[in-house]
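Pasting in a structure now, in structure tokens, and then I'll have a few things to ask.
Note that one protein chain is taken out, while the other chains of the complex remain in position.
After this line comes chain A, so read on.
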Amino acid sequence: MQDAQAPACLPVPGLWSSESRDLILPNGGTPAGTSSPASSSSLLNRLQLDDDIDGETRDLFVTVDDPKKHVCTMETYITYRITTKSTRVEFDLPEYSVRRRYQDFDWLRNKLEESQPTHLIPPLPEKFVVKGVVDRFSEEFVETRRKALDKFLKRITDHPVLSFNEHFNVFLTAKDLNAYKKQGMALLTRVGESVKHVTGGYKLRSRPLEFAAIGDYLDTFALKLGTIDRIAQRIIKEEIEYLVELREYGPVYSTWSALEGELAEPLEGVSACIGNCSAALEELTDDMTEDFLPVLREYILYSDSMKSVLKKRDQVQAEYEAKLEAVALRKEDRPKVPADVEKCQDRMECFNADLKADMERWQNNKRQDFRQLLMGMADKNIQYYEKCLMAWESIIPLLQEKQEAK
């Protein structure tokens, strides 16, 4: 069974190939057909360049849209259309359009985690929603989910290694994903064994400084985001309650206006003004809920999955160190380090390299995402105040109007 081969100009994607147990060593002994890997950092540089030049050298585009509700006897669910455009050789056709449901995304993510354990896999929006509380089929919920799923796929698309993953390819192209899934089950057990075999039960003495720093950063980061999420939710709640009162406040001016003669128009004007401000506030609150909160949640989930990847890395290092120690204790005079210890070392070094590269790209993306988020929040607030400003400014002339002499 042919592996999804990387194009000749790029290095072998990762250490783990789902199709074979053999470890591909970066230091030599690479199977024919693949070139020696360039360093991850130079790869990253190349791709950063790609990112800056808006899609000019990009050869893969993926979009998630068009949610549709399916009503079956057993269940009701939503599918999304996934459109892929690519010039890559891995794709037989230049364009694909398939429909997928959340389950399929979940499957994809799991496969990616299995097959690319040294990389950071982007998070999916939350799987479970409390059925009574949230309407899974409401427009807002579906749209929020669609955006998150689109982001998920785009992140994978942007990743120099993940985007070439075979499962990803099948996800984007296969007419019948379920058939492929069933196939994969058999392989799962084999891989599962190998993974277990390698990464079980070693304890790391100390994390190297740079990874410890990443770990600490992620801990604080997730904590702060969690706090911000709670505050944001509280703000939305307070704004909604404020809105409720505003909605009662405005109309009272109308009631008053009905009693008056000369004051009728000014009072009616004030009532309308407050109504406009209420509408503007509702928009702001909706935007907060739809655009701001999901990004916070996404990054909290991201942090969690990243921390577990860090732990896996620790495991790999621990295994290497244990084996190295065992060799040293054997007091043999062998100058050559046994093959399996060498393998461990390579595994560790590759993991470290992949992780560092991914961390850097994650930091860049995070910066961009949060910059956009803060700007978006500022912008939405500015729009709200602009609307209120215009409403109040427009009634000043009305209020100052002198009544024509009766």
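Following the convention adopted for this analysis, a residue touches a chain if its C-beta (ideal position, glycine included) is under 8 Å from a C-beta of that chain, and two chains touch if they have at least 3 such contacts; residues count from 1.
Assume contacts and distances are computed from a predicted model.
**Student:** What name does the UniProt record list for the absent chain among "CENPN protein", "Sorting nexin-4", "Arginine--tRNA ligase, cytoplasmic" or "SERTA domain-containing protein"?
**Tutor:** Of the names offered in "CENPN protein", "Sorting nexin-4", "Arginine--tRNA ligase, cytoplasmic" or "SERTA domain-containing protein", the absent chain's UniProt record gives "Sorting nexin-4".
**Student:** Can you work out which residue in A:78, A:174, A:263 or A:353 touches the chain that's missing from view?
**Tutor:** Considering the complete complex, A:263 is the one touching the chain left out.
**Student:** Just one of A:210, A:241, A:286 or A:325 touches the chain that is missing; which is it?
**Tutor:** Among A:210, A:241, A:286 or A:325, only A:241 touches the chain that is not shown.
**Student:** I need the residue numbers on chain A that touch the omitted chain, in ascending order.
**Tutor:** Contacting residues on chain A, toward the hidden partner: 217, 220-221, 224, 227-228, 231, 234-235, 238-239, 241-242, 244-246, 248-249, 252-253, 255-256, 259, 262-263, 266-267, 270, 273, 367, 370-371, 374-375, 378-379, 381-382, 385-386, 388-389, 392-393, 395-396, 399-400, 403.
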